[in-house]
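One protein chain is absent from this view; the other protein chains keep their places.
Chains: A, B and C, in written order; residue numbering restarts at 1 for each.
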Amino acid sequence: MGSTENSAEELVLSNDPLHPANHICELCAKFYTLGWVTGTGGGTSIKRDNHIYIAPSGVQKELLKPTDMFVMDYATKQYLRRPQALKPSACTPLFYAAFQHRGAGCCIHTHSQWAVLVTLLVEREFGKEACFEIEEMEQIKGIPKGKGQIGNLGFYDRLRIPIIENTAHEEDLTESLEEAMENYPEACAVLVRRHGIYVWGDNVHKAKTQCESIDYILQLAVEMKKLGLPWTK
Amino acid sequence: MGSTENSAEELVLSNDPLHPANHICELCAKFYTLGWVTGTGGGTSIKRDNHIYIAPSGVQKELLKPTDMFVMDYATKQYLRRPQALKPSACTPLFYAAFQHRGAGCCIHTHSQWAVLVTLLVEREFGKEACFEIEEMEQIKGIPKGKGQIGNLGFYDRLRIPIIENTAHEEDLTESLEEAMENYPEACAVLVRRHGIYVWGDNVHKAKTQCESIDYILQLAVEMKKLGLPWTK
Amino acid sequence: MGSTENSAEELVLSNDPLHPANHICELCAKFYTLGWVTGTGGGTSIKRDNHIYIAPSGVQKELLKPTDMFVMDYATKQYLRRPQALKPSACTPLFYAAFQHRGAGCCIHTHSQWAVLVTLLVEREFGKEACFEIEEMEQIKGIPKGKGQIGNLGFYDRLRIPIIENTAHEEDLTESLEEAMENYPEACAVLVRRHGIYVWGDNVHKAKTQCESIDYILQLAVEMKKLGLPWTK
Partner (left out) sequence: MGSTENSAEELVLSNDPLHPANHICELCAKFYTLGWVTGTGGGTSIKRDNHIYIAPSGVQKELLKPTDMFVMDYATKQYLRRPQALKPSACTPLFYAAFQHRGAGCCIHTHSQWAVLVTLLVEREFGKEACFEIEEMEQIKGIPKGKGQIGNLGFYDRLRIPIIENTAHEEDLTESLEEAMENYPEACAVLVRRHGIYVWGDNVHKAKTQCESIDYILQLAVEMKKLGLPWTK
């Protein structure tokens, strides 16, 4: 792997702002202002052809540079580029699951406080293993119907986002994330109790706008609880 | 329509930052930071002479480019410019209603969470078909008296914003929006339950500042409910 | 007055970013991001020597240009510069009161929602004519002891900000503002019920940082009420 280090620069150097190595930097800077990746938390990964680009662990997300990126070969799971001074993201197997099981092109992990609060509110009201449910919100139309179906949810559809329990080590979430993907084939996101959320999409545009729509709904859901308003009828 | 595609570039290319195609981009970028157009939600339209400029559907509003704009002829309702890769906004007939029935020069549609929460609070307290009412707030002076009257509301006037029920498809809101415009001739805005708000004005300046004033009041109204403070005497 | 129009350009054209005409623009743009001057609300005035610079009425505060400024002679109260297309600010006599009675060099008027909510909370708890009081907050040390005394309040001092009732026309607040200044000689700010706040200081630096400190305290006071925490012992 070390031998590929220098020869791998061309994987991340590009003048195209939409090149994954550049795009992840721009996205993470925006996510920082949204409070999604505070204190090096959260992360983002883009798959382009057979290359997976992943923001490193432990780096200030608003200050990311293209040369900070890890690049993994999708088929072999080998790193094609691995910056020596940095640690690979513990989210890597979770991002991979979205690419593998959902054919995603981008996966975003945030520590949004709305996500954390919603998992606590659901637990109190419905116990563990419950999922978050809400209906009759216009923004639900920003969420796809999911696996195998064309188009987005409608206003009268109920949005369901599964919740999995957090683990001591982020990579140990992989199994339960994959299980949730199987049990909720329509879902484009999984909440992690006391932790945050994973949202994926066919491409960067979809992953980002779906993540925004879901975060908007989660914030609204928390504010509704403060005001004593129910999520469903 | 396809034939007008290339010849229609001059409709959106201008060095004037106040040209509608440029102005909509600048406004939408600002609205994104205000949380009004999260996840491609919301939209904005400007009417100049006989041309209506409309932001497309499904595009990240903070990244809009002038060449993304749809341009419609006001008299014929035909598209003079229709970007092939994009979908026209489902808000188009609603924007049109503001231009036609109120002589508006600009109409803004937001998914502001304060708007959504106020519609839920009104429903719980007063039932469906009720409108939002508040009085004795300085910011009310930022709202015009409305159709046929000169000047703005006073501090002691009561602000009334009608609320219409949401529909499965945005364009199906047109009829009830027009009905609300008729029933509330003084209103410069219509709330849509569980959805957001439409605000219009004689020109961009007025539509934008009225939208800000109303959103400010809606936010204040939600915070007042959290603190147990009444909206009216 | 009209005759001074053209000859008065040099009053507002300067390369110095701290020239009042430039400084007001920079301040108002910042205040917009803080939510203090939404929808053309609020305003700012700087006195330099015998000239008073005042942001106009009804202009988007984040888009102010130096040439938008009104300039008034302090001694004669005559406008030395009066942009034809714009309306002078209704806050002018209130700003003037701070210059005249307190020797202020700058006065800031905001529509901060925290200010509005605090006036409502005080009214409910203590009735009209009451003032806002809080103690034992570090940020109180950002507020001067006031007229005739040197230095700032201490941590154990009680901050008192008088509240006056709003009027239909902003200029009609002048008398009660002056009365509050007389009754509360230590105050560097006056809250206006259901409206906002006026904060002044010896110079721009002091007015701006005192306004920030007070707004911080007002926000904290509102959050304390949501959490059932008392403002004083």
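Keep this in mind: a contact is a pair of C-beta atoms (placed from the backbone, for glycine too) under 8 Å apart; a residue touches a chain by one contact, two chains touch by 3 or more.
Quick caveat: nothing in here was measured; it's all calculated off a predicted structure.
**Q** Under the definition given at the start, what are the shown partners of the omitted chain?
**A** Contacts of the unshown chain, counting the full complex: A, C.
**Q** Write down which of A:Gln100, A:Gln113 or A:Asn152 is the residue touching the left-out chain.
**A** Missing-chain contact among the listed residues: A:Gln113.
**Q** Please identify which residue in C:Met137, C:Leu159, C:Leu173 or C:Ala189 touches the non-displayed chain.
**A** Residue touching the absent chain, from the options given: C:Met137.
**Q** In the complete assembly, which of A:Gly43, A:Pro56, A:Gly142 or A:Gly196 touches the absent chain?
**A** Only one of A:Gly43, A:Pro56, A:Gly142 or A:Gly196 touches the chain omitted from view, namely A:Gly196.
**Q** What residue numbers in chain A mark contact with the hidden partner chain?
**A** 35, 38-41, 60, 111, 113, 116-117, 120-121, 124, 166-168, 192, 194-196, 222, 225-226
**Q** Spell out, residue by residue, where the missing chain touches chain C.
**A** These residues touch the chain not displayed: 136-139, 142, 154-156, 205, 208-210, 212-213, 215-216, 219-220, 223-224, 226-227, 229.
In the analysis below, only the chains that are shown with their structure count from here on.
**Q** Considering chain A as a copy of chain B, what rotation angle in degrees (nearest 5) results from a C-alpha superposition of the former onto the latter?
**A** Rotation angle, to the nearest 5: 90 degrees.
**Q** At what distance in angstrom does the C-alpha mean of chain B lie from that of chain A?
**A** For chain A versus chain B, the centre distance works out to 31 Å.
**Q** Please report how many Å separate the Cα centroid of chain A from that of chain C, as a whole number.
**A** 44
**Q** Which chain C residues reach two or more other chains?
**A** Not one residue of chain C touches more than one other chain, so the list is empty.
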